[in-house]
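A protein chain is absent from this complex, but the other protein chains hold their places.
Naming follows writing order (A and B), and every chain is counted from residue 1.
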Amino acid sequence: MTDRHAVLQSLVEGVRGGRLTRREFFSACARLGIGLVAASSVLRTLGGGTASAAALQGPLNILVWDDHFDEPELKDFLATTGVKINTSLFDENADAYAKTKLVGGRQIDVVSGDALWGPRYHQSGLVDPLDLSQFESAKELFPVFREISFWKVGNRSIMFPWSWAPIIPYYDPRYVTPFNSYEALFDPKYRRRIVMEKTPVDIMAQMGLVTGAKKPYEMTPAEIKAAKEALIRLKPNILTFVEQSNQFVQYFVNGTAWIIANAHTGLDYRVKQAGGPLVKPVYPREGYVGFLDGEMVVKNAAHRNAAMAWLDHKNQAKYVVLNFQKQLRALANEKAMKMLQQDPKYADLVHATGYDQPDVALRMILKGPPPGEGLKMYIDAFNEAIAR
Amino acid sequence: MGAWANEFLVTETIPHTGVSRPASRNAAVELRSVTKRYGDVVALREISLTIHEGEFFSLLGPSGCGKTTTLSLIGGFIEPDAGDIVIQGRSVVGIPPYRRPVNTVFQSYALFPHMTVAANIDFGLRMRGVPEVERVRRIDEMLGLISLPDFGGRRPSQLSGGQQQRIALARALVNHPAVLLLDEPLGALDLKLRKQMRIELARIQREVKITFVYVTHDQEEAMTMSDRIAVMNQGRVIQIGTPQMIYEQPVSRFVAEFVGANVLGGTIEAVDGRAGRVRLDAGSAITAVCPDGLLPGDRVSVVIRPEQAAIAGRPGPGVNAIPGQVLKASYLGTHTQVIVRVPGGIEMTALLAAGGPSEEIPAIGEETHVVWKSDGSLILVEEGSA
C-alpha cells in the first residue's frame, strides 16, 4: 500500500517536473493498475495547482484525546501533504468506541484508545492492526512498546503506542503522614480532604486493589461487591470528584485537598509550577493502575493512506518532545526521551514521570474495559456506592 | 364617619326609594390649603374646597390642572405636602385608602378580571367583614340599581364597556361610602353611550344620595350632571359654583373659554353706570355690562355666550355687531351652530335657535355680522392686568 503510494507520488512529481509526458504518466498509471479512481484523484490534485505534491486523499477524520496532538504537527501535515485534518475530541473510551461502532471508517479514520480497549475494538472488527515496521517513526519507540503482547495480532500491533502514566495517589506532606498503602486513604482524619477524578471503572479497579482483587479490571461479582463496600467506606473522606484531572492542581495549590487519589505522574511538578506545595507521589504496595494509550486505524477507513501518513508524521520525536513539554507525562518515543534528557530544564522531569523507565509501564495494572457484563456491573456498583 | 353619616348609611338600605336629598348641608369633604408637589412641579397650590353631603360635585379642567391629583388626595392614594383633608369632620391625612370611608370609580374601571361580576361587587363587603346574607342582598340590590340584574355570574371580559362601567360603579357604591370619587369614568365610552350614562349616573346619584366627586375635562358632562362645579387650572381652583353660575358669570377669561363662550379682547373707552363701552381689538366698538371700578383705558375681555349671539347681514341699531365671514354652519336639530371668523382671526360661535330671528342657515363664505344685545355680554378684567 505504502509502496504504491510512493510510486504514485514520484509519478506526480515527474509530471510536474516535465520529466514525464501526460501520456507516459497515464500508461504508467495503467501499468501500476491503480485505476481510474486514483488517477482522477491525482488529476484533481494537479488541476488544483496546489503547492502540495501529495497524492493523499483527505480530509482526514480523527477521533482523538486532546493530549494526543498539537497545532504544529497539524499545520506541518497540511503543508507537506495538503491533507486537512478534522479533529473530534472525546473523554471516555466508551464514547469513542460507541461512535466508531456507529459510523465506522466512513467518518472516522483514526481513533485513540486505552490499552485494553484495543483488543475490544479489534474483537468487534472495528480496527485494522498496523505493521509498525512500515512506519519511520515507529523505529524511535522504546522496543518494549513495539511488542505489547495484548496488542499483538500476528506480527502486527492493534495500536501505535503514544503515551503512558501510572495513576497513583499524591499527598500534601504538610497535612498527611507518609504512607505506602491505599488503607491510609480511609483514615477518618482525612474527612473531606480527598479529591478524585471521576473515572468509575478505574476507581472501582483501585477499590479492587484495596480489597485484594486479583485482576482489578476483571473482578468477580463478590470482588465487585467488596470494592463497592470499600468505596462506600471511602466516601466520607472524598470532598468531590472532578471531571478532568487538570483540575487537581488548584485543589493542592489552595490547600483544599490533602490527597489526590488517582492522578497521573507529574502532578507534583505541575503543582510546584503553579506555586503550590511540594506534594509527594505514592506507589501503593497493593499495586496501581495506569494507562497506556495509542492510536488505531479504523477498518475500511475512507482515507486510509492519509491515516497511515498522519501516524508516521505525528509520532516523530520532534513533536513528541513538544507534547511532553506541554503534558508532562511519559510517552512511548525513546528518541524524544533522549532529546529531553539533554535539556537541563526537563531532565529531572523525564525521570519524575518515569519516561526513562518504560518497565514501570509494564508493571502497571492497565486500564481496560471489564469483559462482557463486567462493565455494566462495575458501573452499577459505582452508582450504588455514590448514591448511598 | 360622623354620627349622622352612620345613621344615613344604616337607614338608607334601599337606595332607590326616591326620597328627596337631605336638606342638610354638612361638609362631606373639605380641603384646606392643600399643596401637592411632584419634585419641582407643583401639582396643587394651596387649594381649598368644601363639598357638601349628598352633593354631585365636579372638578372640571384641562388635563394637568390638578383635578385627578385632588381626587387621589381624597382617595388616599397620595398624601399632601401641606394642608389638611377632612372627610366627615375627621382629618384623613396619613390614613391609608383602605381605612377611608371613600370609594373610587377608576377611569379604567379596574375590575378584577379573575373574578365574576358578583365577586367584584362583593370584594369591598368581604374586606369590611359584612355578613354573608347581607352581602348577597346588597349585591343583588346593586345589580338591580345598575339595571344588570342577571350579570352576577359573568366575567368582566364578557361585558361591554358601558356594562363594565356600571359594574365599577356598583362595586364602589355597594360599600355605601361617605364619598364616591369618579375619575373621568365616561372617558372610554363612545359619545352616545356617554350621553346615556350621564343621565344614568345622575339618576343613580339622586337615588343613593351619596356625595359624588366627579373629575372631568368635559364641560358639558360637568354642566349636565353637577350640583356644583370647581373649575381648575394650573393647580388652582379658579371658580366654584353651580353650572349656571359658571356658565353665566365666569370669573375669568379661562373659565369663559373653557365653558365654550366667545371671548374678545378690548379696551374700555367709556363707562356709563352699569354700561361700558369697549373698543375691541378687532376694531368694532361695543357696549356691555361693566363691573364696578373699571376706568377708560383698562384692558378687558368681553364674553359673549354662543346662544346670545346671532347672525345678521345688516345689523340694526342698538345691538353690538362685528363683521365677519361664515366658516362653518352645522344644523343640530334644535339649534344651528355657526362659526364666523371676525377680524383678528378670532373664530366666534353663534347658536341660533330653530325658529329664531335668523331663519336661514347662512352659506359658507358669506359676509355677515355677529350680533348680540349689550346685556348679552359680560366684561371681565383681563387676567394679569388689574
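We take it that contacts are C-beta pairs under 8 Å (C-beta built on N, C-alpha and C of every residue); 3 or more make two chains touch, one makes a residue touch a chain.
Simple rule for what comes next: contacts and distances are computed from a predicted model.
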Not counting the visible chains, the remaining one has a UniProt entry; which protein name from "Molybdopterin oxidoreductase, transmembrane subunit", "ABC transporter permease", "Alpha-D-ribose 1-methylphosphonate 5-phosphate C-P lyase" or "ATP synthase epsilon chain" does it give? "ABC transporter permease"
Note: the excluded chain touches shown chains A, B
Sort through A:A94, A:L322 or A:M339 and give me the one touching the missing partner chain. A:A94
For the chain not shown, which residue from B:G54, B:P80, B:G124 or B:G376 touches it across the whole complex? B:G124
Would you indicate which residue among B:Y38, B:F112 or B:Y331 is in contact with the undisplayed chain? B:F112
In the complete assembly, which of A:R106, A:K139 or A:R192 touches the absent chain? A:R192
Just name the one of A:T240, A:Q273 or A:Q357 that touches the chain not displayed here. A:T240
If the missing chain were put back, which residues of subunit A would it touch? 92, 94-95, 97-98, 101-102, 120, 124, 192, 198, 200-201, 235-236, 238-241, 243, 254-256, 369, 372, 375-376, 378-380, 382-384, 386-388
Considering the whole complex rather than only what is displayed, give the residues of subunit B touching the chain that is not shown. 75, 77, 96-99, 102-104, 106-108, 110-114, 116, 123-124, 127-128, 154-155, 157-158, 171-172, 175
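Convention: only the chains that are shown with their structure count from here on.
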Centroid spacing, where centroids are CA-atom means, of subunit A and subunit B in whole angstrom: 90
